[in-house]
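Of the protein chains in this complex, one is absent; all others appear in place.
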Amino acid sequence: MIYITRRERFNAAHKLFREDWSDEKNLEVFGKCSNPNWHGHNYDLFVTVKGEINPQTGFLIDLRALKEIIQTHVTNKLDHRNINMDVDFMKDKMASTEVLAVEIYNQLKPHIEAHGVKIHKIKLVETENNFVEYRGE
Amino acid sequence: MIYITRRERFNAAHKLFREDWSDEKNLEVFGKCSNPNWHGHNYDLFVTVKGEINPQTGFLIDLRALKEIIQTHVTNKLDHRNINMDVDFMKDKMASTEVLAVEIYNQLKPHIEAHGVKIHKIKLVETENNFVEYRGE
Amino acid sequence: MIYITRRERFNAAHKLFREDWSDEKNLEVFGKCSNPNWHGHNYDLFVTVKGEINPQTGFLIDLRALKEIIQTHVTNKLDHRNINMDVDFMKDKMASTEVLAVEIYNQLKPHIEAHGVKIHKIKLVETENNFVEYRGE
Amino acid sequence: MIYITRRERFNAAHKLFREDWSDEKNLEVFGKCSNPNWHGHNYDLFVTVKGEINPQTGFLIDLRALKEIIQTHVTNKLDHRNINMDVDFMKDKMASTEVLAVEIYNQLKPHIEAHGVKIHKIKLVETENNFVEYRGE
Amino acid sequence: MIYITRRERFNAAHKLFREDWSDEKNLEVFGKCSNPNWHGHNYDLFVTVKGEINPQTGFLIDLRALKEIIQTHVTNKLDHRNINMDVDFMKDKMASTEVLAVEIYNQLKPHIEAHGVKIHKIKLVETENNFVEYRGE
Partner (left out) sequence: MIYITRRERFNAAHKLFREDWSDEKNLEVFGKCSNPNWHGHNYDLFVTVKGEINPQTGFLIDLRALKEIIQTHVTNKLDHRNINMDVDFMKDKMASTEVLAVEIYNQLKPHIEAHGVKIHKIKLVETENNFVEYRGE
């Protein structure tokens, strides 16, 4: 069993805000992340897959294929976009790093596993001081 | 002559867009940076000051004072904000990294130089692949 | 099950030295880390917690609360301090990275778990070339 | 149970190429990594060991000993070398990051475990965008 | 006057070796860098240009254009290549970081300056411990 990780990046705007709450409650719960005019981040996304090494190639998976899956199904949809407004798989969801990591995992899983490897983990880094991990558990 | 640099950070949304241009022209010139619903970045700001070492303290400037100047006059106004909409010193200006670096320099210069040191350089890092420097020249 | 990690930092002095050993034996076992006049490090502390996402907020835990717990119970006690001499929870203990990681875990566990999440892992980075991890096992 | 990780580095040349395949097939499968005149990388190797803390020293293992094991059995053989041509333990093997990580693990395991600790994981970073992990499973 | 820097990366093999010297002399002067079977690096290339901000766009230069110049004239020729054997502008030159930085500068200068900005500096990072800078002086 070997694990390989590919990093892709995207820059996006978001806010943490519930329409069914008052501005005061949003500010109390989400702090400056609730600023109505948005803020943004450079996100680093690490996708880890696992499986057996192919003895002919020495590869677990062709990284060009993994890169294309991540870009097509995730980062092209997020990069230079507004997570709350522009991203189909985040419609009507909270744009927190936690929820985003889960949804990215769900987007990638069928496409990665069609290549004969297992998706192991998503790591989504929002700032140098915080990141989220999700393993589908 | 000694140089000391302090890093501060802020996370903000912006877009590159001229109201007096068509959407097509904005897209042609600014590419995906013109997305109407904003995108964002984790910005790293490096402020370099220069002068003589105080022989009593061994300091050029008290870094706590420099940090407070940068936070009060720049990063508190930018962090978790929309650069185009929320920041007084960016009103009616293009929200490019180049213009933002110049305006940050202009905000900081009088407050830093009131402490008896010279401002030397602003370095503003937008992504791991690009940054801007301005020396007031 | 989602995992979120918060980084905090502290700069501290320490030495590796047993009073009940000769200087020669300390030097033999601990090398230059036994220098009697201390040395120091910039430590990076990563605290990982785990649990279920709150569907209302999209959060596992409010990161402002996690940050305050880490600062109050750990990094404020260590930052700009001497680990051997100044830190209540390290009294009479070896100031190695291994022991420090275990004691930080023990300090944080009750305060973190009072917030309805589990502490998963402490990662303590001493230099760019070595770090320790502890999961309470 | 505590985990400690040591980083060592090496700079090496390699290519991904099967002599029993045509150049066209090598190019199709391995892309630019099959360039016949080699290319190279700065590799970062992280070796994680685990076990119990020695109560006398506060150590899991003397990091000077771990460093020497890694250098003697692995990085001195790889640094400023050609992985395909110069490295005894890679003879007749594909020089992929996956295979290299497995073989490094196999080289290190007996020497590390002779010191009374367990080898836990090898992490081998080829570029800032991809890395491999192997746990001997 | 504003300065903007773009980073591009390439992974390449090289050696430091003079055919007109004995192997012993090559080893004495170039050390392990003279290994006949090559070694390699992940190089980070930082290209800094300078000029006036365009008041309409807020740009010094369109970074997409700068990126394409660097890739077309430099990094596509170096990436996954052998610097001594495969690169037209390094033919019959020593493949040291110093010489490579000068030749990259010479390759880029006419193409960058055709865009109405000045090339200011090349910074070429070979490892985390050493880098070269060249300003055309």
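The letters A, B, C, D and E name the chains in turn, as written, and every chain counts its residues from 1.
Going forward, contacts are C-beta pairs under 8 Å (C-beta built on N, C-alpha and C of every residue); 3 or more make two chains touch, one makes a residue touch a chain.
Note that the structure is a prediction, hence the values are computed from the model and not measured.
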Neighbouring shown chains of the undisplayed chain, as defined at the top: B, C, E
For chain C, the residues touching the chain missing from this view: 9, 11-14, 32-33, 35, 37-42, 79-82, 85-86, 127-128
Sites on chain E contacted by the missing partner chain, in the whole complex: 16, 18, 29-31, 93-99, 101-102, 128-135, 137
Hidden partner interface residues of chain B, rising order: 1-8, 48, 53, 56-60, 62-64
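In the analysis below, only the chains that are shown with their structure count from here on.
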Number of steps on the shortest touching-chain route linking chain B and chain C: 2
Chain pair with the higher count of C-beta pairs in contact (A-B, C-D): A-B
Size of the rotation, in steps of 5 degrees, that lays the CA trace of chain A over chain D: 120
Equivalent interface to D-E, taken from B-E, A-D or A-B so that over half of the residue contact pairs match: A-B
Mean-CA-position distance for chain B and chain A (Å): 28
Rounded Å distance between chain B and chain D, as computed from the means of their C-alpha atoms: 42
Where chain A touches two or more other chains, by residue: 128
Chain-chain contacts as defined at top: A-B, A-C, A-D, B-E, C-D, D-E
